[in-house]
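Every protein chain of the complex appears in place save one, which is left out.
Let's look at subunit A:
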Amino acid sequence: QAESTFSEEEEEKLQIAFSLEKQDLHLVLETISFILEQAVYHNLKPASLQQQLQSIHLDQDKAEAFASAWAAAGQDTIEKFRQRVLTPQKLETIGWQLNLQMAESMQAKMKSPQAVLELGVSNEDSKNLKKVFVEFSHQELFEFYNKLETIQAQLDSLT
């Protein structure tokens, strides 16, 4: 991860707790994050992680600590990275409304159903949820649904 895992204050507290110099602390943190990133990248099992660490002459107890932490939280971390995408906007929320339009300025006494779909699109990591409103008549909605079905057929053919 490019972002620093700990804030300034937390770094200072860690420094005092382990009685390390600032550079040493940074080194330790970077090493740990590097090891974890490699573990995620290659999707290592905890046992093989431990083996690899021992083969580069890391202390036995440290290797075990890594292995146990990885066994606990490893799969979730991998899953989280799997879900990350590189697109700027992502669909977050879906809301809708089904109306029966009775009249309007150009025409009175009409009974036409229409739907309004509200799509909440987030911009770059959950900053400002932008709401997009789209209106559909019955026919338009039916066409949209057919397109969604085509996408679903494609998804099904993948598995």
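One rule holds in what follows: a contact is a pair of C-beta atoms (placed from the backbone, for glycine too) under 8 Å apart; a residue touches a chain by one contact, two chains touch by 3 or more; residues count from 1.
Everything that follows uses one rule, which is that contacts and distances are computed from a predicted model.
Trainee: Can you tell which of "Autophagy-related protein 101", "Acyl-CoA dehydrogenase family, member 9", "Centromere protein T" or "COMM domain-containing protein 5" UniProt lists for the chain that's not drawn?
Mentor: Record says "COMM domain-containing protein 5".
Trainee: Specify the residue from the set A:N43, A:Q60 or A:Q75 that touches the hidden chain.
Mentor: Result: among the candidates, A:N43 touches the missing chain.
Trainee: Among A:K22, A:K62 or A:H138, which residue is in touch with the absent chain?
Mentor: A:H138
Trainee: Over the whole complex, note the residues of subunit A touching the chain we left out.
Mentor: Given the touch definition above, subunit A has residues 37, 40-43, 78, 81-87, 89-92, 94, 96, 98, 100, 104-111, 113-117, 119, 121, 132-138, 140-142, 144-145, 147-149, 151-152, 154-155, 158 touching the missing chain.
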